[in-house]
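Note that one protein chain of the assembly has been removed; the remaining protein chains are unaltered in position.
After this line comes chain A, so read on.
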Amino acid sequence: MISQFFVLSQRGDNIVFRDYRGEVPKGSAEIFFRKVKFWKEDGEGDAPPVFNVDGVNYFHVKVAGLLFVATTRVNVSPSLVLELLQRIARVIKDYLGILNEDSLRKNFVLVYELLDEVIDFGYVKTTSTEVLKSYIFNEPIVVDAARLPSLGAAGLFMQGSKRRMPGTAVTKSVVANEPGGRKREEIFVDIIEKISVTFSSSGYILTSEIDGTIQMKSYLSGNPEIRLALNDDLSIGRGGSSIYDYGNSSGSGSVILDDCNFHESVHLDNFDIDRTLALVPPDGEFPVMNYRMTQEFRTPFRINALIEEAGPLKAEVILKVRAEFASSITANTILVQMPLPTYTTRVTFELEPGAVGNTTDFKEANKRLEWGLKKFVGGSEHTLRAKLTFSQESHGNIVKESGPISMTFTIPMYNCSRLQVKYLQIAKKSKTDNPYRWVRYVTQANSYVARL
C-alpha cells in the first residue's frame, strides 16, 4: 500500500498532495524533487522510477509533463504502484478532458474527491472511471482545449487529419455535458501501433517490432454491448519457433501476433472461433487489447546515408529517405536526427530544389544534425546534403563516430501489422440516431534507427 500521493509540476511545485497513512515525514515532495532533479551531478540522465531515500521508497511516472509520485515505507508491488500512477492520470484525464497543470488547479476539489475514492488507507479501491461515476459528486470545469497543445493519442489524430476528425472529441470529458446539456453519442476505436526497427549499416533489418494497442473511448449512453471483429486469419503465438527464423510467414497474408492481452471487460467467448471481441465498454479511455508482433513487416521508410571525406577537415553527409507506403497516405511531423563527430564545428545544408516544409539544424551542444519534414507523401524520396567542417583531423573514424540515424514520424490511417477492425457493431435498440463510430489507425515511430 502507498503512504502518500502527489503531483508535481516540472518546476517542482506541489499541485496535488494527499497523505494516506501519515508515516512518511512531511518534506517528502521536496526530497523527491531534489533527488530526481540532481540524479546525476550534471542534471542529465533520468532517475529510475523507483528509489529509496532514508527508508522512504519513491515511485514516479511522467505524464503530460507532470510528475505523478507515490511514497511508501513497505515492500509493496512496484508494478502495482507504477500502474496505479498511470491509471490515476488516466482517470483524471477522463474527468477533466485534458490533463495539465492548469486543469488540475482549476479542479482541485474534484481531484481530491477522486483521490479519496481511488485510494483508501493506501489501498487501491478502483481506477475505473465507470465505477467512480457513482461516487463522485463534483463536476469538472473543462479547460478550453483549443488553445492548449494536444497530448497523447488524441494529439496524433488532430494533426493532419482535421477534416475527417472532430478534433475536440477526444479531449472532452467523459462525464461533463456538452453545452446544450446533451451528449453526442459517439465511440472512438483507435488502433495505435508503435514500431521499432533497427537497420544494419547495409540496410538489412536487424530487429523489428510492433507494439500495438486497440484503444477505446466511448461516449455512448446506456452501456450497450460492442462487438469488434478482427482479421479472420489472426493467429497468436509463434508456436515455439524462435525469433531467429521468422520471415517464412511473411507474404502469406496472415497476421501473427507474438502475444496479446485484453482489458478485463472483454469477453473472449467467440475469439477463438471468429476473432471477435465482445465488451460493454466502461466510461473513459481504456485499452481493449494490447499486442506485440515481431513478424516481418514492410517498413514504412528506408534510410540511406553516405559519408564522404572531403579533405582532412571536411566531410559530406548525404541522407536519403524513401517512403515505401502507398501514395494515398501521407506521413507527418518527420524528424531525422544524426549525431556527428564531437569535433564537428560547422555544418551547412543543401536541400533539394523546391523543397517545402523542411527545417535543418545543427545542434551545437550535442553535435547533432536535425532534419525536419512537415509532410512525406507515400512513394516519394527526399535527400539532404550536409557539409561538415571539423576542428581536428578525423583519422578515418568519421563513420564510427557518427550516427546512428534515428527517425520519428506519425503516419495516420496506416498500420504496419495489417491488423484490422473489420467491423464495429453496437448492440443498441436505438430509435433514430445512429451513434458516430470512429475507427482510426495510426503508426508512430518508437525507435526507428539506421546504423552506419
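Assume a contact is a pair of C-beta atoms (placed from the backbone, for glycine too) under 8 Å apart; a residue touches a chain by one contact, two chains touch by 3 or more; residues count from 1.
One rule holds in what follows: contacts and distances are computed from a predicted model.
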item	value
Per UniProt, the name of the complex member that is left out, chosen from "V-type proton ATPase subunit F", "DNA-directed RNA polymerase III subunit RPC9", "Beta-adaptin-like protein" or "DNA replication complex GINS protein PSF1"	"Beta-adaptin-like protein"
Selected from A:S128, A:S173, A:T276 or A:T330 as touching the chain missing from the view	A:S128
Residue, one of A:R227, A:H263 or A:R437, that touches the chain absent here	A:H263
Contact footprint on chain A, counting only the chain that is left out	1, 16-17, 21-23, 25, 45-50, 52, 54-55, 57, 59-61, 73-80, 82-84, 86, 105-110, 112-113, 116, 120-121, 123-128, 134-135, 137-139, 141, 196, 198, 200, 206-207, 209, 211, 237, 240, 242-244, 258-264, 287, 289-290, 292, 294, 339, 366, 395, 397, 400-401, 404, 406, 446-449, 451
